[in-house]
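Here the complex is missing one protein chain, while the rest keep their positions.
A, B and C are the chain letters, set down in written order, and residue numbers restart from 1 in every chain.
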Amino acid sequence: MSEEKIGVYVCHCGHNIAGTVNVEDVAVWASDLPGVTVARDYKFMCSSLGQELIEEDIKKQGLTRVVVAACSPHMHEPTFRGACSRAGLNPYLFEMANIREHASWVHQDDKPAATEKAKSIISGAVSRARELEPLEAFQAPIHQTTMVVGGGIAGINAALEIANAGFKVILVEREPSIGGHMAQFDKTFPTLDCSACILTPKMFDVGNHPNIELLTYSEVEKVDGYVGNFTVRVRKKARKIDVDLCTGCGDCWERCPAKVVDYVYEAGLGYRTAVYRPFPQAVPKYPVIDPDTCIYFKNGRCKACEKFCPTNAIRFDQEDEVIVATVGNIVLATGYDVFDARRLPQYGYGRLANVFTSMEFERMTNASGPTNGKIVLRDGVTQPESVAILHCIGSRDKNTNEYCSATCCMAALKFAHLVKEKTGAEVYNFYIDMRTAFKDYEKFYNRLMEEGTHFIRGRAAEVTDAARKPDEAGKLVVQAEDTLIGKQRRIPVDMVILMAGMEPRHDSQEVAHRFGIGCSDAGFFTESHAKMDPVATMSPGIFIAGTCQGPKDIPASVSQGEAAAARVLSLIGRGQVEIEPVRARIDEDRCSGCRICNNLCPYHAIDFIGELGVSRVNPALCKGCGTCVAACPSQVIEGQHYTFDSIMAQIEGLLWDVRPSGKEKVTFLEMEPA
Amino acid sequence: MPHTSRNGLYEQVMAETPGGEALTMCLQCGTCGGSCPSGADMDSSPRRLFALLMAHMDEDVLESNTPWYCVSCYFCTVRCPQDIPITDLMYTIKQKAIRAGKYHEDSHADFSESFIGYVERFGRSFEFGLATRYHLTHRPLSMVRKGGLGFNMIRKGRLNTTPEKIKNLPQLTAILDEAKRIARQEGS
Amino acid sequence: MANNGSYIYYPGCSLQATAHAYEESMLAVGKHLGLTFDEIDDWNCCGATEYFSVEALPAYSLVARNLSLAEKMDGNRDVVAACSACFLNLRKTNDYMAKFPDLNKQVNQALAAGGLSFEPGKLKVRHLLDIIVQDIGYQQIKDKVTKPLSGMKVAPYYGCLIVRPETGYNTEYPTHLDELMVTLGASVVDFPMKTHCCGGHMTQISEETAYELIRRLHQNASDYGADAIVTLCPMCQLNLDAYQSEVNRMFGTNFNMPVLFFTQLMGLAFGLGEQELGLGSEIVPAAPALSKIGTVEEPKERARPKRQDKQALPMPPMDSRGGQS
Partner (left out) sequence: MADYKQFNPAWEEKSPVIIGFLCNWCSYRAADLAGTSRFGYPSTLRDIRIMCTGRLDPTFVIKALREGADGVLVMGCHPGQCHYEEGNFKAMRRVALLRRTLAQLGVHPDRVQLGWASAAQGIMFTEIVKEMTERIARLGPLTWQDNVDDVASLHLPPLPQEEISHG
């Protein structure tokens, strides 16, 4: 069995491993393992000197297998595979033993145990290494078209960057218009730039870009394939409008008698009609007919829009359209939902008229919003003389969302400024911690202090209309502990603004599942590495940008959109992609043709070849999960790189110190797998 | 248990409160102090009391009147963003103060002790006895004023002047004695 | 109907003393609805808030004796308590013993000294109101109403311990008592203080603290024009009713607000007699409020701005995801 020449390299990782695991001892011990030719320990194996050590040993000592005991394979497996490759050893003959994340860092209080565990891990890796087979990575061509899902500011920027580089982009947006939440905002912090003024040119560019195909009012239904070659099915919902004829003149929505509250764009503060364009600068400019509120769809009468349309563009019978697109890469920029403040009834939203959410306030202060930018109470006329802004609503709260929504402190300062500027009202901020990190944000905080905004350090406990004293009568009272004084305070105000936090989209888990990417418990998409790979996901070819990955503000979303575009462009530029050859392979000579595997495969990658009476794996579709391998009753499917023998060997290796002595292997091969 | 270097009052209070270890997560946000209906009468808000506790200022904690003004409304507990069982912690701090004999003279330990005295003797509470005894010893003046109220209650049949007693009192006594023995043995 | 209308009943000390009207009306209404309440034999005091202030383990053991006795009674029936403090203590002990194994072990060790044991988590402890609205349901109650309470405006007062800590109802702004009152034909005021504290035992030990809490409740109920406060806890009833005159004296106010148990109002709507409902034992007489029953219902006040105001902004709807998740 052991004609292999194995090199074992135990990394100190500075103190990270050597501080807990006795690396010198482990290296000496490893040198006695069967088949091990050389075993060394070294300060940093991932350094160029460490890698050269491996390369030299391969060349001079003729190593046929390499085991590096260091960190997680997710960290440095590619590094050491590269070293092997350079020295002429097939990279799939390399095996990583994870003695940092899985040993030294988790057993810091028990050094002998950590050392023993490291030995077991290395022993397992050495045994497995012996059974590894040389493999060649697949090369797959990259389709040059990219799909961007989500037309908010992150998606818009990603799409424009890629399109400007000369490649096709399909931009899919669920709502009738692109623009996302940024289109709802009035001003942006800390510069107080007009949100629409900086967003609409970009929206216009998207709408008119020759390289961008815009699919609004559309949703992705299904994703198949792999990096370089995804097949995506998109449902384009019927607008009930013939966009070739429509000029966006507005006659239809001006005549539409069905008026409903707009919970999406106006955040519930304003109305729209059944046939509507969410906002004047919408891209595309065409309206949609909402069949849930349209009178015609309810009782078959009305058709006012049709009557008044000058170009006869109304199509009540228009059907949804399904579009199937082939793309090489996908950027997900699906954004966030606003926390529903009714989940915290102590703040009275939905019960007390003059409690508003931050998104309602954005619409109110927006010059094109329902009040034309006037700051007024729910009655629509009265200007408030005092306003309380409550931070952390649905953020930093184990009852709702544990994380900080990152943007609310700054948005609250922006609101405080706008309230002061427009009404001169007294403004009270109730906060736990003021979080104004990033360029020029603290300066804005200082500016607000100069403006005389009150800051009360204490999370508001409740908002009530129950007056205790005459000066509270008819007011909303915000009750909180001013923690810097240590006393409870009750501040009567006219208006309360709840800084509702950011939540993952309500369907983010489903979407993550559909695209095959990770999703945190909270529901934000998981990046490949929190620090070093923030816009890639664990699924090659699928990138994430903006608030679907976690709460962030506009500049951060823009940066991520552009970063994702750069990642896509680098793949397109490379032209093809290397795919790990972890695949299933059927030994057709021994296949009984029972077809059990055919139905088990989630990717329909196994075809039954009728004339031969055997099954065959299509390596282009196989993703290497190994489900068929484990299920084959004849044990004739081999999982490349995770072969039966390699795993059995690893089990033996791991159990080197507890294996029953004296008895040779009693395996249970007579037992058929269930 | 959380990583702390001592076994002081802070650690003991957490250990003796079911779920009490969440106290290490206190953000000092003041939701408890802001929610407290009797906060105005407390010398420290619950938040501040926890800060004192975490700073190992044990004397200040034990002598504070804060837990004694807790009305057990649980507003703080359900609103706490860190899931800290604040009301339960107040009970534990009261127990600690009684055991240490350190509680504030203005506190209501006597009332609680008189109450449980009746429960232990009869198995039932005895409001008439409690009210008269407590008020005679602590607030004779208010007793005079409240006499009318008590009379009214008796007239309406709402105040029993003789205590009710459960049948199997020895059983209850055995249970409570054993519980006390275990509590002592647990070294608290 | 769950439990087949039969429940294990834990009365608690108050229901057989200061709040005997509560027990009387509860039993009368229960009988009318076909419910039976089997009292736990030889139950003891739940310890209220006092025992937990002194010693934890004996306090849990004290409560656990009742749970153990209840467990021994026949059938998979729920335990019902009408007093909020008893409800809390029984439920909390049951839950904590199930959740914290060390506590469970120690309490059972103590119980063993009395020849008892208790397996936590199997028994369900419920409040009387929960049984009325869940197991009986509004429709069945509505069917039984013969004398609607129309004309009477009540402030539904839940107090603390029926909703906190978590019992499945909205911990800040529950509405099941509101709905029950509407079912009986009464009109209900939107009572912002509905789950705020009545002062609890503070009436005994710190009048200044307690009377202020009571004042706030009466102030708010009066501001909203309630004829009576309806409650579901003996302690709340006692504090709001018996100490009202003291509060008036301390603050120079003039409250004259009757405080009734919800079961008493149910009984009245069912046409039961005042005597069997324990009416008359309240300190602040309920007669003026009750005399409004049958008078024409006033139009319900709108707390929200009217939709037809052209400039008014739409109100967010209360319906979806209104409670705490």
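One rule holds in what follows: a contact is a pair of C-beta atoms (placed from the backbone, for glycine too) under 8 Å apart; a residue touches a chain by one contact, two chains touch by 3 or more.
Quick caveat, the model's predicted, so the values are computed rather than measured.
Enquirer: With touch defined as in the header, list the contact partners of the absent chain among those displayed.
Expert: Its contacts among the visible chains are A.
Enquirer: Thinking of the whole complex, not just what is shown, which of A:Leu199, A:Met499 or A:Val629 touches the missing chain?
Expert: The missing chain is touched by A:Val629.
Enquirer: Given the contact definition stated above, which residue among A:Phe138, A:Phe316 or A:Phe644 touches the chain not shown here?
Expert: Final answer for the missing-chain contact: A:Phe644.
Enquirer: From the list A:Asn211, A:Gln509, A:Ser559 or A:Asn598, which touches the chain that is not on show?
Expert: Counting the whole complex, the residue in contact with the absent chain is A:Gln509.
Enquirer: With the missing chain put back, one of A:Ile142, A:Leu269 or A:Cys519 would touch it. Which one?
Expert: Selected residue, touching the omitted chain: A:Cys519.
Enquirer: For the chain that got dropped from the picture, name the residues of chain A it touches.
Expert: Residues 72-74, 98, 100-103, 105-110, 112-114, 116-117, 120-121, 124, 509, 512-513, 516, 518-521, 526, 538-539, 582, 600, 602-603, 623-627, 629-631, 639, 642, 644, 647-648, 650-652, 654-655, 658-660, 663, 666-669, 671, 673-674 of chain A touch the chain absent from view.
Following the convention adopted for this analysis, only the chains that are shown with their structure count from here on.
Enquirer: Could you let me know which interface, B-C or A-C, is made of more C-beta pairs in contact?
Expert: Higher C-beta contact count between the two pairs: B-C.
Enquirer: Indicate the whole-number Å distance between the mean C-alpha point of chain A and the mean C-alpha point of chain C.
Expert: Between these chains, centre-to-centre, one finds 47 Å.
Enquirer: Between chain B and chain C, what is the gap in Å from one C-alpha centre to the other?
Expert: Roughly 23 Å separates the two chain centres.
Enquirer: Mind pulling the residue numbers of chain C that touch at least two other chains?
Expert: 171-172 - these are the residues of chain C that touch more than one other chain.
Enquirer: At which residue positions does chain A touch at least two other chains?
Expert: 346, 399, 462 - these are the residues of chain A that touch more than one other chain.
Enquirer: Of all residues in chain C, which touch chain A in the complex?
Expert: Counting only chain C, the residues touching chain A are 170-173, 190, 192-193, 216, 219-220, 223, 303-305, 309-318, 320-325.
Enquirer: Considering only the defined contacts, which chain B positions touch chain A in the complex?
Expert: The contact residues of chain B facing chain A are 27-36, 39-40, 44-45, 47-48, 75, 78-83.
Enquirer: Using the touch definition up top, name the residues of chain A that touch chain B in the complex.
Expert: 346, 392, 396-399, 432, 457-462, 479-483, 486-488
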